[in-house]
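Omission of a single protein chain aside, the complex is shown with its protein chains in their original locations.
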Amino acid sequence: MAGSTYGDAFRVTTWGESHGAALGAVIDGCPAGLMLDESDIMPFMTRRRPGNSKYATKRSEADEVKILSGVFEGKTTGTPISLMISNTDQHSGDYSKIASYYRPGHADYTFDMKYGFRDYRGGGRSSGRETAGRVAAGAVAVKFLESLGIRFVSYTRSIGSITADVSDPDPEYILSDPLFMPDKEASVRAMEYLEGLIAKGNSAGGVVECRISGLMPGLGEPVFDKLDAMLSGSVMSIGAVKAIEIGDGTAASLMTGLESNDQFTVTDGKAVKTTNHSGGTLGGISDGSQLCLRAHFKPTPSISALQHTVNTEMEEISINIKGRHDPVIVPRAVVVVESMAALTLADLLIRNMGSRMDDILRFYGR
Amino acid sequence: MAGSTYGDAFRVTTWGESHGAALGAVIDGCPAGLMLDESDIMPFMTRRRPGNSKYATKRSEADEVKILSGVFEGKTTGTPISLMISNTDQHSGDYSKIASYYRPGHADYTFDMKYGFRDYRGGGRSSGRETAGRVAAGAVAVKFLESLGIRFVSYTRSIGSITADVSDPDPEYILSDPLFMPDKEASVRAMEYLEGLIAKGNSAGGVVECRISGLMPGLGEPVFDKLDAMLSGSVMSIGAVKAIEIGDGTAASLMTGLESNDQFTVTDGKAVKTTNHSGGTLGGISDGSQLCLRAHFKPTPSISALQHTVNTEMEEISINIKGRHDPVIVPRAVVVVESMAALTLADLLIRNMGSRMDDILRFYGR
Amino acid sequence: MAGSTYGDAFRVTTWGESHGAALGAVIDGCPAGLMLDESDIMPFMTRRRPGNSKYATKRSEADEVKILSGVFEGKTTGTPISLMISNTDQHSGDYSKIASYYRPGHADYTFDMKYGFRDYRGGGRSSGRETAGRVAAGAVAVKFLESLGIRFVSYTRSIGSITADVSDPDPEYILSDPLFMPDKEASVRAMEYLEGLIAKGNSAGGVVECRISGLMPGLGEPVFDKLDAMLSGSVMSIGAVKAIEIGDGTAASLMTGLESNDQFTVTDGKAVKTTNHSGGTLGGISDGSQLCLRAHFKPTPSISALQHTVNTEMEEISINIKGRHDPVIVPRAVVVVESMAALTLADLLIRNMGSRMDDILRFYGR
Partner (left out) sequence: MAGSTYGDAFRVTTWGESHGAALGAVIDGCPAGLMLDESDIMPFMTRRRPGNSKYATKRSEADEVKILSGVFEGKTTGTPISLMISNTDQHSGDYSKIASYYRPGHADYTFDMKYGFRDYRGGGRSSGRETAGRVAAGAVAVKFLESLGIRFVSYTRSIGSITADVSDPDPEYILSDPLFMPDKEASVRAMEYLEGLIAKGNSAGGVVECRISGLMPGLGEPVFDKLDAMLSGSVMSIGAVKAIEIGDGTAASLMTGLESNDQFTVTDGKAVKTTNHSGGTLGGISDGSQLCLRAHFKPTPSISALQHTVNTEMEEISINIKGRHDPVIVPRAVVVVESMAALTLADLLIRNMGSRMDDILRFYGR
């Protein structure tokens, strides 16, 4: 099983390589009756695009998404939504050398071990470009969830050791920040840090945070398909993510029970938590408070600094990787994390509520 | 979908509540021909048991596992292996009060929101006792993987802020340590820390680490079912886990590409990494180096210290939770983390290699 | 993958062999709040039991079902329902010879080819006894569906060439008929036919029909998971079934479009079909009319008449199979067909409607 399908009830299959004719995603199980056209998706593609910033690869594609099926007269029909993005700017020539050796930090070696050979053009299926399909599908999931009142705020929390003030993130500012940080001052410092790395042919990692509010209590299934587990699995499937935290995350292990437990109070006749250390879940089920998760990214492995490695003839060599590469992947990954979280939530919501849009809307009072 | 089944090819379904007649697990897809009897499973159950230590609940059950099917003349037959553990020491009387309010940090509130009511005896399905089924099944997965030469070392890495020296963990010592730490001195300090918490009716969190060696390269599927993603999803499904790290984990976001990339060298004619920052995976596929993951646990939510909460009549109340509870869950969770990791690896291995035991053994040179 | 799990949203895993300690089923995904106890299940087990009739195996077990989890205070909790049936009357001695050869019409040969060896006691996992778990789980699915007003009528339609009049099947009479036929006169003739076969150590086949009314329109998913496809897959998974028909079935291929199409009329302001050639589905989705399916069973392969076969030493031999065997499996299979149909419908209903019992009941006006 090649693992290119995600979800049970809201199910996404992505396809495509960095340097093939196109990439895409097929969504199966989106409820019928959701207003949808390409303009809902393009802002997500734009957030993922390198843009003009010097902190991202020079490869620059429009990433125009076409909806090929599943939408009729402006509404989803309940049948598969096929989304396609043509590859228009691939430079296969750049990659000819890569065929012969294993880049450190990349999947070259493991693909060869698993399949016997690999599509070496731009990393093939293991390229970050694969996330274009995730983001196109994620945009549809976000549209569906937002139609129920669920809201996403996602941003770069840190780059290297430079951490943004995230006490009150402003969604509008975030979109205007070159690094999608919610804190201009930290963003400026992070850019200086990146400048230094670029000069040395080196790269940086960082952290993406995603907060989701307006979730009903009751999402997530006890035992293996806990909300936290499903989110971790989906977000960790983004290449370069090395750690996931929910709520207090790693800090929870340092607390005592009294510090970590969220106590309840009554507000408007409902049970409400007075704190949110748990990050929106209890026993693997959404508790109605804000869901909060963080994904930690390792630095971009493609660097032009000298590295030692092995070629396919099993000879030790030294390499400098040329080509168009991001000195940091984190800002462009913000929308990928949001997309994966949205795919997980849409899936769990439909597993819980069924796929009839009218029932779902009535439940949400819309 | 209630989510009590894990895995595609090596598939486990657990069932049972804290205070029902029994708990169990059904394994479907274990290859035929593996030697198996109850004595392979009992050491795992023992690692999960409270034992005599004062750092664990006073509930003390033999946790005798019965194999009810799937084994004939001492060997697995390829058909489902049904494992049952009778509940022999439940005290339902202890829990009658809990029915009326929502314990902070527990699933009481979310179960009521999701299902309309709950089995309040000992937390029902959300009890830590649910992990007995996981561990019984995990023991079978470990037996299968060890028959191929794959080895697990798992331990308590930290309790609160007290961290063990894990530079060279001794599997034998770990099993003898009261807290399953690989470092006696840290273990003694951790016990002192726990004593102080017990005195105040409080509790602690901590970190479990699991290292797996002998894995073939090629396990894990690109894109959504990456090895890292599958492990994160499965280990995060253990109640109380709030963060997962693979390899360098959160520290990777602070590194540069040059520091984080594992460079290759040639050893015995094979490509071998000179470091292992990635923790055994590249591009979501095992690279033949040691797999390393960490799970961060929040403190036990059941504490006897005074807490504020809400009852089912929506009145604010103060509570002291009585009963048998662990001041720290981490040591008993070590074997649960190992079990979940083993279930994930057995599943991915069979997805890659098929379910014919003779083929698998030949591939592994056994 | 060993394939012992059925369903996506209402999911059943069966386990157990003919001569093991016990058999069982785990249901995951049954909505919370359904009244359930063992007395709901036992009538189904009784329909599957050999009873006193001479047309069924002499093996006679109480087939007492125990509910081990998932029910609290008489109601399902939404967590897995574990059902166990102890094997109390297995005579392993009867089967020792079978280990050495391949019985015609049985799975002995294919199990050896697939797994390298087999549990030869009574057919092991391939025994008809495996259906005990299906029936226990099916009883729960029927209870769930009946709580919504869906009704099942199932019976023996034919044995050999003796076909019952099924124009107006009386559910009460069916249960009292020794062959579960809805037609006393046909039943008497069928018994005479069976007497003749028993005398020669031979056996008979037959047809089971199942009709289901009260289904909402809209169940079943277009394309691969059509209602007809899901029913066919589930009912064909019963050993000895060689053909499945929906509605007019094989006869449909002999009709013209004008004869086969069900035309619509208006009744009480609703579109209603004036005929039901399609058997309750259109485009793979339930249309609100009666669902009708037929399963064709081959004769029991275990016969005492002389047969030629091969032993595991690859020598040709002649055999007479001794032991307790049914001269016809069809009457006992009626409840198995009903159970599989119910499992499929419960699954598709929850996939469509979600798993919240209150939503489902409201939709059904209950």
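First chain written, first letter: the chains are A, B and C, and each begins at residue 1.
Simple rule for what comes next: a residue touches a chain if its C-beta (ideal position, glycine included) is under 8 Å from a C-beta of that chain, and two chains touch if they have at least 3 such contacts.
From a predicted model like this one, the values you see are computed outputs, not experimental measurements.
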Could you tell me which of C:207, C:335 or C:357 touches the chain that is not displayed?
-> C:207
Tell me which residue among C:63, C:183, C:228 or C:338 touches the hidden chain in the full complex.
-> C:228
Sole touch to the unshown chain from C:100, C:213, C:260 or C:290: residue C:260
It is residues of chain C that touch the chain not shown, namely 1-6, 8-9, 14, 102, 104-107, 109-111, 113-114, 125-126, 130, 158, 160-161, 197, 202-207, 217-218, 221-226, 228-230, 232-234, 236-237, 239, 241-250, 252-266, 269-271, 274, 277-279, 281-288, 296-303, 305, 307-310, 314-316, 351-352
Note that chain A touches the absent chain at residues 1-5, 8-9, 11, 13-17, 20-24, 26, 28-30, 32-33, 66, 68-70, 72, 75, 77-82, 84, 114-119, 121, 124-125, 355, 357-358
Even though one chain is not shown, chain B touches it at residues 8-9, 79, 222, 350-356, 359, 363
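Assume only the chains that are shown with their structure count from here on.
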Taking each chain's mean CA coordinate, chain A and chain B are separated, in whole Å, by 26
At what distance in angstrom does the C-alpha mean of chain C lie from that of chain B?
-> 38
Would you give the residues of chain B that are in contact with at least 2 other chains, written as numbers and ranges?
-> 1-5, 8-9, 14, 114, 125
